[in-house]
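The complex appears here without one of its protein chains, the remainder shown in place.
The first chain written gets the first letter, and so on, giving A, B and C; residue counts start at 1 in each chain.
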Amino acid sequence: MRLYRLPKFTSIDDLTLSEAPRPTPGRGQVLVKMHAASLNYRDLAIVVGRYGLAAVPQNVVPLSDGAGEVIEVGEGVTRVKSGDRVAGIFMQSWMGGEIQVTDRGSALGGAIDGVLAEYCVFNEQGLVHLPAHLSYEEGATLPCAAVTAWNALFTQQRLRPGQTVLVLGTGGVSVFGLQFAKAAGAQIIVTSSSDEKLERARTLGATHGINYKTHPEWEKEVRRLTDGRGVDHVIEVGGAGTLQRSLASARLGGTVYLIGVLSGVGQQIDPMPILGGGVTLRGIFVGSRDMFEAMNLAIGVHQLRPVIDRVFAFEQAREAYRHQFSGAHFGKVVIRIS
Amino acid sequence: MRLYRLPKFTSIDDLTLSEAPRPTPGRGQVLVKMHAASLNYRDLAIVVGRYGLAAVPQNVVPLSDGAGEVIEVGEGVTRVKSGDRVAGIFMQSWMGGEIQVTDRGSALGGAIDGVLAEYCVFNEQGLVHLPAHLSYEEGATLPCAAVTAWNALFTQQRLRPGQTVLVLGTGGVSVFGLQFAKAAGAQIIVTSSSDEKLERARTLGATHGINYKTHPEWEKEVRRLTDGRGVDHVIEVGGAGTLQRSLASARLGGTVYLIGVLSGVGQQIDPMPILGGGVTLRGIFVGSRDMFEAMNLAIGVHQLRPVIDRVFAFEQAREAYRHQFSGAHFGKVVIRIS
Amino acid sequence: MRLYRLPKFTSIDDLTLSEAPRPTPGRGQVLVKMHAASLNYRDLAIVVGRYGLAAVPQNVVPLSDGAGEVIEVGEGVTRVKSGDRVAGIFMQSWMGGEIQVTDRGSALGGAIDGVLAEYCVFNEQGLVHLPAHLSYEEGATLPCAAVTAWNALFTQQRLRPGQTVLVLGTGGVSVFGLQFAKAAGAQIIVTSSSDEKLERARTLGATHGINYKTHPEWEKEVRRLTDGRGVDHVIEVGGAGTLQRSLASARLGGTVYLIGVLSGVGQQIDPMPILGGGVTLRGIFVGSRDMFEAMNLAIGVHQLRPVIDRVFAFEQAREAYRHQFSGAHFGKVVIRIS
Partner (left out) sequence: MRLYRLPKFTSIDDLTLSEAPRPTPGRGQVLVKMHAASLNYRDLAIVVGRYGLAAVPQNVVPLSDGAGEVIEVGEGVTRVKSGDRVAGIFMQSWMGGEIQVTDRGSALGGAIDGVLAEYCVFNEQGLVHLPAHLSYEEGATLPCAAVTAWNALFTQQRLRPGQTVLVLGTGGVSVFGLQFAKAAGAQIIVTSSSDEKLERARTLGATHGINYKTHPEWEKEVRRLTDGRGVDHVIEVGGAGTLQRSLASARLGGTVYLIGVLSGVGQQIDPMPILGGGVTLRGIFVGSRDMFEAMNLAIGVHQLRPVIDRVFAFEQAREAYRHQFSGAHFGKVVIRIS
């Protein structure tokens, strides 16, 4: 079978198409024929050697997010059967409850081999069923970005109808955050540098859009749009210099969810608004299988469709990475595997 | 000014139209010209002397739920001003957090004088502003029934989008529960003895309706509609003999909210399903001002309109009570005061 | 190796000592040499065919609670290693978060083979490490009774220091509840029919004891001891006729945890106090691995020692069951395996 590996971590060109024997599922394991995978900013950080959250072994198979069909199950498997349409969970060992230190060592496409391969073996516990109305391409967008947005909005502080959510930009997590917040009866404010993207966000349910080029101090616009109150929740995806403004956009007692590694080293913030505003700043690191399954229920009930920016062929993996890196996307970048 | 009193508690005929001097607001108090009031089952229980939850003084002014306009404010009042459109909160002292024992002694139209009067004096802390798009009649439906439904769905166990809510019947709390659950992205199953009411419930957003006359073992129908899983939340309004079926309708780990006193003395339940199903049975006793205000935000954002069954004139208070007592209503029964 | 099986479910005499080959751990599995097991009321219900919560297969190996030493690990095992002192978790698939329907099918000594055997194979995910200061006999008492008490007190409603907990009787769950509540800074009221047991409960940290023989209406004594307020939490282990009094013992907004199947069929309760008291009645069905591990931390920090009533030899399993059934025990009944 064909698969990609990362023999080193210096640039997108390190992505190497390779061959390997098709794996066989052992006891409790499942063989999945992969149909699609999707990219996250983390995958860029890994390929260029700037991913600090976990050690990544040489020759790792990249990408955490993929979907496919179960084609063989090992002894004792009960959760899935041949023919089931499934996606792998980001951290293969985080089933529910609080994350454990060891769970970070089970992240696909990072600590362990990922899904950019024609066939993958998973432990049966590391899979969830896809919502029935989604294609493999759509299902492949869920494991990291969608679960992250869900974890932010529905697990600790919990969005209530009538509240307001601010989402920064129109990348994967932000668009899922917008869709989920809309489904949960919230108002949504979106920021972008493009009026066209803001218009698209409105068609997905955003209440207000702020072009941060024309409103560089966009936190003031957020305050204005909320009658000075500020928003209840901020999906902060970590672009350079945004966190300080996000904190200034939160209402008294509001929450800012810190996600992703966009801005990386060097960004510093003044924590005073956290204190004075009684704000909670919560780091979000994807989520558990329980969250994934609760999210899938909501996706099914609302017939939500992940927003796919563009689909690349398996052979075009490097192009897909470059497109993700450009930041020009709206929603998710997908690689079709078969 | 005119107002109603209850000199004794034997029947609806005890409702007595009286005269009293218009009150004057003291320090921290507010005079409200009442425009409308609404009825709850509790008000029937009080008038016939079967309300066991708190002592009701002789000659009490009945009804907890009313809305009107602030026409005078006492010294030191800052929360409201003349001209504001307001409703009183059910328990005048429950601002937020957990209910305190003393809060029950501050319930309007029960422990203390209620709102079926042309003018009422409130402590400024005991009022909330009406959502701007609601009439006084609509606003008058909120304090007991709507806040109760909100408390059930959004404070402890907290509804997530994609979950399923079962609401029993089409009385005030149930219809609000339906509307709020819909706004929060849930699926809703409604029971009724009338196909016509079920059809109306569907137009309000219910996903499924069950006629409990044609399906007397309706909990089986609930299971069928949820692929055997059961529902996440049950708004149980306490009709005779329903609680056992409600418990049987809840999913493993689900929650049944026990509300109201419809069935009264004598109903017994077998608690085994609570144990075996890991179910939570939670008694709901209206809610706090914080909950009322959070709910009003959602009502505003979703432009929800309380469902009013019928509006009676101030002079027709007894007819209004009788209509409420008949159980024929869908939504809320209102008395227009001025 | 030697092990017990239940060829049928009619009486304690069905417990049959058998022989079987020592099992071998497959991929992801672990072989444990069992040293001790402990009994719960559930085990009695199973042996006499009155356990309704899950289907129990013929010839099942009984008992959920056991502790032993890892002596061999299969391929890919990382959570434990040879020499580790471990206990199995009650439901082998409930890692954390909310219980799933399928988790009930993974309960040891019920849906699947249990621990009354000289050697057991577990999935590595189904084990926790014992607190270092506990013997195997002590460790074997934890999986069901202790985790149940922990789940009740620390997961949803969450005990705060200064609150009051009522525990009924001095069986396994109740004594753990007492010890945990004490460690968490609560006051504890214990009921018993024996002044001697009440005295022992006091030495374990109980603040008050109520002899329910001399105070048959013990809920009044609970009210008296709490200045009329009632208790914050009740560990209700389901003895016949106690639930109604437990509900009457809870404070406004308090919680009663419904545990176990002591009283079984036929007990009915009047739910009115749940409504009027805003009480939450929560069914508790053991708990997850996450809870087990959080509990073990607390047991370690407080150097808590499970209270063992009596230890029986492996050959005396039937006697151990009879002793558990007598209800005369204080704390846990243990079987030493090797």
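Here is the rule we go by: a residue touches a chain if its C-beta (ideal position, glycine included) is under 8 Å from a C-beta of that chain, and two chains touch if they have at least 3 such contacts.
In this text, all values refer to a predicted model and were calculated from it rather than measured experimentally.
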| item | value |
| --- | --- |
| Among B:E98, B:E199, B:E217 or B:E315, residue touching the chain not depicted | B:E98 |
| Option touching the unshown chain, where B:R27, B:K81 or B:H133 are the choices | B:R27 |
| Sole residue of A:L252, A:A313 or A:A328 that reaches the chain not shown, by the stated touch rule | A:L252 |
| Option touching the unshown chain, where B:E69, B:D84 or B:D290 are the choices | B:D290 |
| Residues from chain C at the interface with the omitted partner, ascending | 154, 158, 160-163, 180, 183-187, 294-295, 297-302 |
| On chain B, residues whose C-beta touches the chain left out of the figure | 26-29, 75, 78-79, 95-98, 102, 123, 125, 288, 290 |
| Interface with the unshown chain - residue positions in chain A | 52-53, 98-101, 104, 156, 229, 238, 243, 251-253, 258-261, 265, 267-285 |
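By definition in this document, only the chains that are shown with their structure count from here on.
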| item | value |
| --- | --- |
| Classification of the chain B:chain C interface as same or different, half of numbers criterion | same |
| C-alpha-based rotation, chain A on chain C, 0 to 180 degrees, nearest 5 | 180 |
| Whole-Å gap between the CA centroids of chain B and chain C | 40 |
| Numbers and ranges of chain C residues touching at least 2 other chains | 98 |
